[in-house]
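A short worksheet on the structure shown next.
Missing here: one protein chain of the complex. Every other protein chain is in place.
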């Protein structure tokens, strides 16, 4: 685990003194980052060994303070586990760290056997590798469709076998965890449940992958801390999913999809990161542009809602792609992914 | 100009009645969009001729109301001008509607002749087509560097000739409009001035292109209405620039760059749309991913801050790319752009 | 239940036509509200009988459309139940609709018998009528104090008898609902669980009062819809609690307490509304000003954290009042409340 520090220079420190501190840090094998504040110069430093006592640096001229830094999350962090986590699912599908394009597609809600199978066939043909579908639906109003429940789970299980695709579905209630885990390859935790700590702990005691959606007003640190709850209970198979946050804009987009959350989460954590442009925008015609954006920004995969007849969907019709549009998008995404592989990664700083 | 309507069905309207209305609209040449509300079915419809009186539709069974829709912006809208606006600059550079990759690059602030020329040479070599640099700087604190003023403008003008690149620089004060317009090819209006209506009107009376940054808490409609102020005064040469908004996340990103604003603005307006990942994220290591995201989401170009020695920058050093990183990013962006051209555009609905 | 409508005038409607419509509505016993849009005049109207068909108004000159309006919430609305809901608790305490000042006070977490009893005695003496204390604690980090669990509940039950105060405590997990309900007079649902729909349904099947905190990024409508879930399951005894939302300001206040939510919620709903200035600000020195603000804005009561030694608190110490400060605040609040009673309520419009 690398050691990190912030070195606060005295208000009257000279540029020469600052340069000297930077040199000293470099000679100790530290990478440094300089920032000039209103009254103070601050140096961030990161190194790979603990041989140096941070406090010894306070002896240098011009140094006011040296503060070691630690993040509140541990198990999810790249400090603890530098290599990408790869989560193996059934049928040879895995998520994270690989070069394949993982796309989880399907209807918002499972509505009927026919609707599910028709959609599953279409997304499978287009190249999706995981089938999504909601059996328990979190809805703002108690008067709207709440999902088919276990019947929906059974239909998903049938489709799983028929199309040889792992399935992902949401669990909303800690009472239903075992039930959903019995059928699903991945348990999805919805945005509104991101800080349902009881549920986090419960899925943390399972041996099943969990996909944790970012809450609509959650900071990146809160999101990672929620994942930390799951890992802390013993379950290391967590997938992060960015699905849009609340912002000033509510007329033309349902949420504001925070594409930058993807490279930041990838940088801070070893867990796979997925983008959900369907919920992220709420508009089917924005799913394409935002799916491409997520992929080129570094997402390990996507979750996309597809419905054969969006106008008849019992939930979230306006954000569902038609199968044909989905197939065209998949082709474009594969081409994007191929371009990414032609280039070496751009430089990245030590984390500060 | 197309005609648009919202048709509100009665609470007890049958699916057959709804289907009948949809058919009727289709036979009249309207495209339709259905949405199922808690208690009501709503149909959006858009057509190309005014032959039909919207109100005549109220005669159909199951229809409660028919409401014609108009947006508050006019001159900036695609309704008024369906084709992309292309803005020609000097040296054969143009912005908007073209297949070329317009990248405006350079330092945050003009600091010295040497710094500016060194940066200009590097960004020109890497393929940037417009040179950016601030002479008047909006700063949160009165105690920080406020820019070189007219001296900075003169250095920019020198660099313009030396490197044959049009230049863009910010104007903050309506008193300085003529001065800045004397030197610049594009006047930049900063995010904090997006609703400085006096300034908007003043640049609206010029014959110079204007780049209007989205305010940090502005809705898309407010942004377009601010552009409307400029066009309404007679200046049609406006470039929109998304540069990040305020959100819940403030620790890992300075702003939250709203990538979805790009396809939405392109859809609503004929004006060129540019992404600024430097201000949009505030972190140099996020500039690459977000630049790529902006391009694949449909941006007409980018504005990127580059500095030969970011650690010495008098402003915004943490978000400046090194020239070498910038050059590597440009190569990747060109490859992305080429992929986009291999595919037909994904389907788009009539606007609703 | 009143009938409400929006009347959309034609773009070329004359002022005389608008006046005529307003007169006609008035003669039918409707209250009206006029708003002048960019291109349209819109009239809101509310009346008490359904004798009039809204659509008949379309016959009037200048009228384009008449749209009846309904809110998505029903059972929580004042339309369905105009009179204030009053919830009776033990020991003669009731919440809502009364002139008494209901203050729920106590420690953030129950830490020990001594800490709880010392605090209970102090708040009782100062005039608090309900004792609060957390046994199950929602914490951002899994590594911080998570509460005493059932031991905490038992201590609360002991204090309840000793001080003759009803108790309120949080339930986080649907598995714990019966357990918490066994001890508590009011079950508290935390802000992060506001849209935990499984939990909402479960407490909705109890015969115990529930206090529902507003989520940190919830709109007022989402908050009321969450309460609707509880009422829809059969439990009418819901108290709403405003506890601060996320905003741009995060340095000087932990949350931004939305005081205006109090009069709006009181207007839309018959349920009691409580303000929580402790979580609403996160700073003990802001609790006094914001408690007073909540009361004069119409809150039915307050929830305030008190700790005999905030610097030793296992959670939320920075927002806890010392008993002495709490007592001084109570005196001031009583005086404020008395002033409110000297004046007739200010006018209120029909709801639009």
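Odds and ends about this structure:
The first chain written gets the first letter, and so on, giving A, B and C; residue counts start at 1 in each chain.
To be clear about the criterion, a contact is a pair of C-beta atoms (placed from the backbone, for glycine too) under 8 Å apart; a residue touches a chain by one contact, two chains touch by 3 or more.
Treat the numbers as computed from the prediction; the structure is a model and nothing was measured.
The chain that is not displayed touches the following shown chains in the complete assembly: A, B, C.
Although one chain is not drawn, the whole complex shows that of C:5, C:21 or C:293 it is C:293 that touches it.
Within the full complex, the residue among C:12, C:161 or C:311 touching the omitted chain is C:311. Contact with the undisplayed chain is limited, among C:25, C:257, C:271 or C:304, to C:257. For chain B, the list of residues touching the undisplayed chain reads 72, 138-143, 172-176, 192-193, 195-199, 215-217, 222, 225, 228-229, 232, 246. The omitted chain makes contact with chain C at the following residues, 33-36, 38, 141, 143-144, 217-221, 245-253, 256-264, 267-268, 280-281, 284-286, 288-290, 292-298, 311, 317-318, 325, 328-329, 331-332, 335-336, 339, 342-344, 346-349.
In the full complex, chain A makes contact with the omitted chain through residues 8, 38-39, 55, 64-68, 70, 72, 217, 246, 248, 250.
As a working rule, only the chains that are shown with their structure count from here on.
Both copies, chain A and chain C, contribute mostly matching positions to the interface they share, with over half of the numbers common to the two. Ranking all chains by how far their C-alpha centres lie from the centre of chain C, first place goes to B. Remark: chain A and chain B have CA centroids separated by 27 Å (rounded to whole angstrom).
Taking each chain's centre as the mean of its C-alpha atoms, chain A lies 34 Å from chain C.
Among the residues of chain B, those in touch with two or more other chains are 38, 217, 246, 248, 250.
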